[in-house]
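Left out: one protein chain. Kept in place: all the others.
Order of writing sets the chain letters: A, B and C. Residues in each chain are counted from 1.
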Amino acid sequence: AATAEPARGDAAKPAQAEDFADPAWLHRTGGAFTSYGTPSKYEKYVVRNIGGNREPAGDGVSWTPLEDLEGIVTPSGLHFERHHNGVPDIDPKQHRLVIHGRVRRELMFTIENLLRYPMRSQFLFIECGGNSNAGWHEEPIQRSVGSFHGLVSCSEWTGVPLSILLDEAGVDEGASWVIAEGADANLLNVSLPLSKLMDDAIVGLYQNGERLRPENGYPVRLIVPGWEGITNVKWLRRLHVTDQPSMTRNETAKYTELLPSGIARMFTFVMDAKSLITSPSHGQTLEGPNVYQIRGFAWSGRGKIVKVEVSADAGKSWADALLDEPVMTRCFTRFRMPWHWSGQPAILKSRATDETGYVQPERDVLIKERGRNGYFHYNAIVSWAVDEDGAVTHVYA
Amino acid sequence: AATAEPARGDAAKPAQAEDFADPAWLHRTGGAFTSYGTPSKYEKYVVRNIGGNREPAGDGVSWTPLEDLEGIVTPSGLHFERHHNGVPDIDPKQHRLVIHGRVRRELMFTIENLLRYPMRSQFLFIECGGNSNAGWHEEPIQRSVGSFHGLVSCSEWTGVPLSILLDEAGVDEGASWVIAEGADANLLNVSLPLSKLMDDAIVGLYQNGERLRPENGYPVRLIVPGWEGITNVKWLRRLHVTDQPSMTRNETAKYTELLPSGIARMFTFVMDAKSLITSPSHGQTLEGPNVYQIRGFAWSGRGKIVKVEVSADAGKSWADALLDEPVMTRCFTRFRMPWHWSGQPAILKSRATDETGYVQPERDVLIKERGRNGYFHYNAIVSWAVDEDGAVTHVYA
Amino acid sequence: QSRAQAPQLGTPMSKADVAKWDITVFPDGRGLPSGHGTAKEGRAIYVQKCASCHGDQGQGATAEDLVSGPMPPTAGHPNKAIGSYWPYATTIFDYLRRAMPPSAPGSLSSDELYALTAYLLAANKIISESDEMDALSLPKVEMPNRNGFVPIDAKK
Partner (left out) sequence: QSRAQAPQLGTPMSKADVAKWDITVFPDGRGLPSGHGTAKEGRAIYVQKCASCHGDQGQGATAEDLVSGPMPPTAGHPNKAIGSYWPYATTIFDYLRRAMPPSAPGSLSSDELYALTAYLLAANKIISESDEMDALSLPKVEMPNRNGFVPIDAKK
């Protein structure tokens, strides 16, 4: 305890009378044991923000409140939602998964049977292909980081490696695509390359330790590590093994990115590296000059995050942030960086690099490459401006 | 797809009429978006089992239903509970954390202030020192693995490294112990060696991404990696830095283990390596001869799990199980092992080894060393017997 | 984890079983059911079941536009609707059968689906009012933006 004496934070105030209150909860038996716990009533404002085009109800999104969260696990109750026609109320006893098409044996599985298969667990983010699309706007949107970028969440998923089920069916030589279909009131379908599904896809049965939540695909969801949300088909009911994509609405009219050339990128599956500073972030206020921990997280659909750099001068200089363990492939990685705020205006940025060497681009670079009509796959560096009063806003810088 | 043809499982039956039902949920808008999600109504039996001596209400436990869970994260709603006088309903604005005693500056922190400190996140198990105590019984208890061993759970905890706060207070040379006190209707207190707290303790503010749940210490809990549950003081309000333990009731009358010699082990903090097979486990039934994945998890308060061995012949032979990534220190580690059940009676065991070389003991070895009146820190190998009908029961073997 | 370690619990399905599940429609028309319809027939259904959300001319209302305006995909604010953006006509049939109208998905007969598809194609000036759409003609419709896509993470 003989280190040099740093100046004490300005916010350190003398103790007040209320600091010595004798709280009632020390003097009476507390609340009951509960079969299934819920957050404190004092945290009731930490919720998914329901929004998007909800005409009719059932087609929309709800955002994860990223600014209120820490670590890398998203509580399942706050995992973002994207439904096209509501959450089906599926009786697991009635649900079936069918694998058919270019296979030697066309097979049907009950959930009960799937639960008897070998499983593996993996921490993975799922990000909607349309996440952060306000980034394409001409003017920086003024919204909390969660209501801007909160169509991404991270969970521990457990289920049956899809390769096991495909092997049981016996995939034909000529097969190259699989069309996955969900049991929602949309029979949502997407075409996926067989090679990826054989490689690392999971027939997901558990999320963060317990069975999937209804809004995240109960009783069974296709998990496609690192690929855009729509490919992680919820309420999975059918896998059609075939030799070509079926060119569904969600891989043609949507989830494709129109380039300035007039040509659109199609089969854009991988979510590129991205990072967000969640604190300080839009809508928060720094309470005077002091040391702050800049906190945020990064992820990449291509593998592990190897570096997150942070800048407090709008990108003129960068320093490497500390990464919390564990750093896992296609998973959120928390980064942290001490920052002394002098009280002067500053612009904060974070920049992720993944193990393939891919570096998250500046917004102008992304827009130069993609134009402004792509809508999906926005992953540019995000800039937060801190003004002299400590107020934080979203800027393009 | 030209591999040899394994025999198909006996359970593969021809398709039935009900397999082709056209479920109602395909034809109507599903359920609404929700601000905070909950499990499927079909999973309502997956709950904490409330039990223990609950006279009066408020003093007891609730067990995590380990047999129903997968992966390594315990959903916060199912994290085990041990309260001595209920769950205090703490207003975070009124709560204070005080550090005093042998320090240069005696300090008081509000929660708001703590949330501004540097944080780190870590996946850690918390196990009650009294977990699995039915293992000391003369006869093997016939209960689900969760209601027998479910006073252990695993979460991602985020908070302020306690060393930062202790450094700010400036610990005196002569200090060697810290007495931690909670704000429950018990003012629960325990004495802890300063060295451990400086090393890796966390002032926990977040659990699995969101703020702590009330029953797990909201608004702030002491996290002491790998140490028995009672030391992870919930509702933390006071840290008294001192030169000796205060010999509280929970470190003398309780949480000490009486040996056959008449001497009791005291300051038994570290939870030794342990493992459990959760499937198949007591109360489950194997549905005929087939390949099964033996699943379970292991943990050690001393560091990482390096090996889990599984035996299907009551310990005569052992084989190494596969460990799911990530394997983290003082955290659950999932293990998996394919097993072909021939239909003959079998006895399943799992045995964990941690990075210190410590090997989980057989029950007779543990009992020889500790006698049968220790009550706490039971970590012996657990045996499940499978009979010729596939029924699984708890045995001593 | 190989197949030998799996319990092999899948229930084998006959071709007849599979047929009850298989509703995939491919761009070449494989999977399209029998039935037929024209834009004229489709208009009546559209007005009754679709116009309330998509506008009486398909111009969009609470739900999005189904008829492309004059702007091609290179325009400043390009209109990504059926006429200007969708590469395959079969996609319309497939999507409507699964998803529309949202209050009663799966309620439209094959004839109604062909008719509505024809109506949307005609409204986008891709086929004429009298062209009959069925399993043979629909895949032959050449969509204006047929070659407007480049695959990125997978080859066709």
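One rule holds for everything that comes next: a residue touches a chain if its C-beta (ideal position, glycine included) is under 8 Å from a C-beta of that chain, and two chains touch if they have at least 3 such contacts.
The structure displayed is predicted, hence computed values, not measured ones.
Engineer: Name every shown chain in contact with the chain that has been left out of the document.
Structural biologist: Among the chains that are shown, those touched by the missing chain are A, B.
Engineer: Among B:Asn49, B:Thr248, B:Gln293 or B:Thr333, which residue is in touch with the absent chain?
Structural biologist: With B:Asn49, B:Thr248, B:Gln293 or B:Thr333 as choices, the missing chain is touched by B:Thr248.
Engineer: Out of B:Arg28, B:His84, B:His149 or B:Lys307, which touches the unshown chain?
Structural biologist: Residue touching the absent chain, from the options given: B:His84.
Engineer: For the chain not shown, which residue from B:Arg238, B:Arg336 or B:His394 touches it across the whole complex?
Structural biologist: That would be B:Arg238, which touches the missing chain.
Engineer: Tell me which stretches of subunit A touch the chain missing from the display.
Structural biologist: These residues touch the chain not displayed: 3, 6-9, 11-15, 19-20, 26-29, 290-293, 338.
Engineer: Mind pulling the subunit B residues that touch the left-out chain?
Structural biologist: Residues of subunit B in contact with the hidden chain: 55-56, 58-59, 84-85, 98-101, 105-110, 113, 116-118, 120, 161, 163-165, 167-169, 179, 185-189, 192-193, 196, 238, 240, 242, 244-249, 252-253, 256, 258, 260-270, 373.
As a working rule, only the chains that are shown with their structure count from here on.
Engineer: Which chain is the middle one, judged by CA centres?
Structural biologist: Closest chain centre to the overall C-alpha centroid: A.
Engineer: Between subunit A and subunit C, what distance separates the C-alpha centroids? Give it in angstrom.
Structural biologist: 30
Engineer: Pull out every residue in subunit B that's touching 2 or more other chains.
Structural biologist: In subunit B, 3, 11, 15, 19, 26-29, 290, 292-293, 338 touch at least two other chains.
Engineer: By residue number and range, which residues of subunit C touch two or more other chains?
Structural biologist: In subunit C, the residues touching two or more other chains are 1, 3, 5-13, 17, 21, 102-103, 105-106.
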